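The complex appears here minus one protein chain, its other protein chains still in place.
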Amino acid sequence: MFYILQTSCISPQATYPPPGAGAGIGAAGIGAPRAPVDNMLKAVEPSYEGIPGSVLRRMSKSVKMGVGAALPLLSSVPQGILIGTGNGGMEDSVKFLKQIIDYDEGLLTPGTFVQSTANAIASQIGLLHHNNGYNATYVHRGLAFESALIDAAMLVTEHPGHSYLVGGVDEISNHHYRFEYTEGWYKKEDLSGKDLYTTDSPGSIAGEGSAMFLVSGAGANALAEVKGILTLRSEDDNTVKAAIQAFLERYLPAGTLPDLLLSGENGDNRGFSGYERCEDMMAPDTTIARFKHLCGEYPTASAYALWLACNLPPVLPGHLVKRLSKEKPYRTILIYNQYEFSQHSLILLERSL
Amino acid sequence: METAQLKQQLKQQIIEFLNLSDIIPDDIKDDKPLFGEGLGLDSIDSLELIVLLNREYGIVIKDLKEGRKVLVDVNTMVDYIEKNRTK
Partner (left out) sequence: MGVISAVGNSLAENRSALRAGQGGITLSRHLPTRYAGILPFGEVPIVTDDLKDKLSVTDPGITRTTLLALHAFREAIADARLTESVLSDPATALVGATTVGGMCLTDELYRDMSGPCEGSAFLSSYDCASVHMYLQDRYKMQGLATTINTACSSSANAIQFGTRLVRNGRARRAIVGGTDSLAKFTINGFNALQILSTGHCRPFDRDRSGLNLGEGAAFLVLEGEEALAEAAGGEAGKKIYAELTGYCNTNDAFHPSALSAEGDGPYLAMKGALLSAGLNATQIDFINTHGTATENNDEAESRAIVRLFREPPPFISTKSYTGHTLGASGAIEAVYSTLSLEYQEIYASLNFEQPIPGIGLQPVQAYGVCPLRHVMSNSFGFGGNCTSLIISKVN
């Protein structure tokens, strides 16, 4: 499908700036994870010194994180920019909405309106680097990032030799958090000091972040190859199981299964069986790891998972591991993620080890 | 209000309204062009300044063409405010 050449990530952990080439994140990114506060994992934001003040002043948090994470990858001048975002622009949309109400549709400032559009992230990245290439934004909630990946997979086939910037970005919007909380997607109880994965209750914790990837069809010096992507909408057990099975048979050599399953299990006890279903399809010697205690739950959390998969140290920190099978290089990694139970995605990655 | 005071107040309001967090009022010279080479504001800022003049001083500027004549620098803005404010 395509190769990942470089990665960059702003997240609730110390993952930015990206380390030098070949360095791997080691313990710095995920050694001693930061815990949620008020059941939220907010991003550790850099100073954004690469973004001119005249532009930075207008940006919403998701645009800042998107542009900030993209900057280290732009010196390679990609031929296109593809961004997935579920809630991008929501906070600024609400700010503008407040103005509409407060001033009764009178004279309003347009800045927040312009910044509230979901495509502001991709277009600001393009604007800052005068990039006239392909520019797209996908907003299909839990599959927004995967949609961008699928587009990138097609683009590298259509334009051999080109490289593309692909990313997934979301911020914790206070208002969106309230809606999601009311709908039961977040824990009602305080999780301080508790393990997300053993609280036997519905809901998860809110997260945010921006993960960016420079991808191309050429594999020289690549960190990893994305070999397969699947997106699915279903709440039927059998349908999901059959889709996972077909995916594994299609993209893995016969009789083999991944070295590592990176699972989007998020502590919501209503989703356990769904993730267990995927775990049961793995080999006995597949290690199972989880990532949402690091990034929280948000529509493009799978982008964080892909970043993590590309940057894992040879020995996994204990907090990542659900089931450690025999220690071996984690070359073939399957990421399985669900969003709100009905949107499923699978990404199969082969790392250059 | 004295003109000098109004200028200082306006500079502070411009900074807050346009979120120019890396400058202070003294950085904005009275005759420094707001657009182009000077403060470097753009077309969206000009619309925002029209809203500022309305909300703080009750001034109605009908459109951008009219706005361009007023929004040259702090001097022209203060001059216009003094002549047209209703608040």
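Miscellaneous remarks
Chains here go by letter, A and B, matching the order in which they are written, and residues are numbered from 1 within each.
In the analysis below, a residue touches a chain if its C-beta (ideal position, glycine included) is under 8 Å from a C-beta of that chain, and two chains touch if they have at least 3 such contacts.
Computed from a prediction, not measured in an experiment: that's the story for all the values here.
Although one chain is not drawn, the whole complex shows that of A:His162, A:His175, A:Lys227 or A:Arg277 it is A:His175 that touches it. When the missing chain is restored to the complex, the residue among B:Ala4, B:Ile24 or B:Leu64 that touches it is B:Leu64. For the chain left out of this panel, the touching residue among A:Asn39, A:Ser62 or A:Ser123 is A:Ser123. Summary of contacts with the chain left out: across A:Tyr138, A:Tyr186, A:Tyr251 or A:Tyr275, the touching residue is A:Tyr138.
Along chain A, the points of touch with the absent chain fall at residues 81, 86-87, 90, 93-94, 96-101, 104-105, 107-110, 113-120, 122-124, 126-127, 129-141, 143-144, 147, 150-151, 154, 157-158, 175, 178-179, 181-183, 231-234, 239. The set of chain B residues touching the chain not shown comprises 42-44, 47, 51, 63-64.
The rule is simple: only the chains that are shown with their structure count from here on.
With centres set at the average Cα position, the gap from chain A to chain B is 42 Å. Contacts from chain A toward chain B in the complex involve residues 53-54, 57-58, 107-111, 114.
Residue ranges on chain B touching chain A, taken from their complex, read 17-22, 40, 44, 47-48, 50-51, 54-55.
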